[in-house]
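For this depiction, one protein chain was excluded, whereas all remaining protein chains were kept in their positions.
This part shows subunit A:
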Amino acid sequence: MSGEIHIPTLAPETIFHIGNLAVTNTVINVWIAIIIFLILGISIKRSVKLKPGKLQNACEFFLELILGYFDQVTGDHKKTIRFLPIVGAIFFFILLSNWLGLLPGTGSIHIGENMLLRPANTDLNLTLVMALISVIGSHLYAFATIGIFTHLGKFVQIKNVFKSFKKGPMAVLTAIIEFGVGLLEIISEIAKVISLSLRLFGNIFAGEVLISVISALVVAIVPAPFMLLELLVGVIQAAVFSMLTLVYLTVATSVPHGEEESHQN
C-alpha cells in the first residue's frame, strides 16, 4: 500500500486570480464564512422579535452565554456591549472558520497540487489582521474613553521625569525607571500582536497538519477523535483570542493609577 501525505504549506496556496488579485484557498474559506454569516444575519434581521423564534432563540442562547463570560472579564455589562463589535466579531468569526475547517472537503479536495479549501486561520495574514485590529482597536477605544494624552502617558511617562526633579534624586531614579517601563510597554504592544496572531495560526495550522497526516495514514474512524479534539480547539482558540482582546480593551480603557489619584485630588 502506498500513499501521499499532503502536508499543508505555511503559506496559503493561490487557487485563481481576479485581475492581479490572488485568491487563496483560505480566502475562499473566509468567503464561505461571510456567506454563512450573511444568510444567518439576513434571516435574524428579518425575523428578530421580542418573542423569539427558534433561530433567534438559539442565537440568543449562545450570545447570552458568551456575554456572561465577557461580563466576568470587563466587570461591567455596558463595557461588554461597547466592546462587542470587535470582540463578538472576532469570537464568532474564529469559531466558524475553525469549525468550517473540519467539514468534509476542507483539505481533501485538490486543484492540481493545491487544496481547494483550507481553514481560514491557517493564513497568518488573517490572524495578523485580527491581532492588529484587536490591539489597535484597544488603543482607539482608550483614546475615546480616557483621552489621547492620558493613554499616551502610559507609554511615554516623560511628565513624571520633569516633575521628579523637584522631589529629589530618588524620585528622579523612580521616574527614569517608570519611563523605561513605559517604553517596554510599547514593545509589549508589539508582542501582543505577534503572540495573538502566531498562537491562533500555530494551533489551527498544527491541527490541520495533524488531521491531514492522520487522515492520510488511516482513512476512517481513527481521525474522528482528532477531529473532535479540533472541534474543542476551535472553541478554545476563539475564546482565548476574544478574551485576550477583551482584556486588552478593558486594561487600555482603564484610567492609570496616578491619573486616577490626580483626578480625585
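FYI, a contact is a pair of C-beta atoms (placed from the backbone, for glycine too) under 8 Å apart; a residue touches a chain by one contact, two chains touch by 3 or more; residues count from 1.
Here is the rule we go by: contacts and distances are computed from a predicted model.
Asker: Match the chain absent from this complex view to the correct UniProt protein name in "ATP synthase subunit b", "Tripartite-type tricarboxylate transporter receptor subunit TctC", "Iron complex transport system permease protein" or "Hydrogenase 4 subunit F".
Answerer: Spelling it out: the chain absent from the display is recorded in UniProt as "ATP synthase subunit b".
Asker: Name every residue on subunit A in touch with the hidden partner chain.
Answerer: 1-7, 9-12, 21-22, 24, 26-27, 30-31, 33-34, 37-38, 40-42, 44-45, 48-50, 52, 56, 59-60, 63-64, 81, 84-86, 88-89, 92-93, 113, 123-126, 128-130, 133, 216
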